[in-house]
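Omission of a single protein chain aside, the complex is shown with its protein chains in their original locations.
Here is subunit A:
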Amino acid sequence: MLDKNGIAKRIAKEVQDGFYVNLGIGIPTLVANYVRDDIEVEFQSENGVLGMGPFPFEGEEDADIINAGKQTITTLPGASFFDSALSFSMIRGKHVDLTILGAMEVAENGDIANWKIPGRMVKGMGGAMDLVASAENIIVAMMHTNKRGESKLLKACSLPLTGVGCVKRIVTNLAVLEVTDQGFKLLERAPGVSVETIKNATEGTLIIEGEVPEMDI
């Protein structure tokens, strides 16, 4: 079974040379730490920066340079700042190659819910609805089950949706899965995790074809 960093490490392998990538808050943010250093990638943050670098050194933080999680950051050579409309032009206009975000629930048809629990948690969708409505390449990073042990990979989402039929790939602490017309196709198992364990943790339709390889991370 993977921890959050393990999930990030596995997703980092999906990042290709020349990609512009938008990382969501939480596990997705960790992906930047594991991208191979022999490829060129630029990270976009929807509050208005392309070419994000690491956190600043102590004492060098600047209130005017933050990421979408409101964390202080730095920029790399070649970076640019822009306004919110232009930022979402990059996203809506499909100029960003890969979007990685977290989720509370994903359905077997690719629906995603990650912004609201009615009556309990209402923080808002931020840029998530724009991202999932437009991005062609979306990877969801999340734990396979919630804190109560219930599956987050469902036949249908029970929470208010963020987007419909948009998720293509999911990486969890247990598995890598692809959303297909028939349901969740199991592509890889996390190290030491059996197909049986993944089956038990998946409420939605799980498609298992032949030997399912273990992740190489």
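Definition applied: contacts are C-beta pairs under 8 Å (C-beta built on N, C-alpha and C of every residue); 3 or more make two chains touch, one makes a residue touch a chain; residues count from 1.
Keep this in mind: contacts and distances are computed from a predicted model.
According to UniProt, what is the chain that's been left out of this complex called? Choose from "NADH-quinone oxidoreductase subunit M", "Acetaldehyde dehydrogenase", "Sulfate transport system substrate-binding protein" or "CoA transferase subunit A".
The correct option from "NADH-quinone oxidoreductase subunit M", "Acetaldehyde dehydrogenase", "Sulfate transport system substrate-binding protein" or "CoA transferase subunit A" is "CoA transferase subunit A", the UniProt name of the unshown chain.
Among A:Asp83, A:Glu150 or A:Glu214, choose the residue that contacts the chain missing from this document, as touch is defined above.
Reading the full complex, the residue touching the unseen chain is A:Asp83.
With the full complex in mind, choose from A:Glu14, A:Glu61 or A:Glu178 the residue touching the hidden chain.
A:Glu61
What residues on subunit A make contact with the chain left out of this view?
Listed in rising order, the touching residues are 45-49, 54-67, 69-73, 81-85, 87-88, 91-92, 111, 119, 122-130, 133-134, 160-165.
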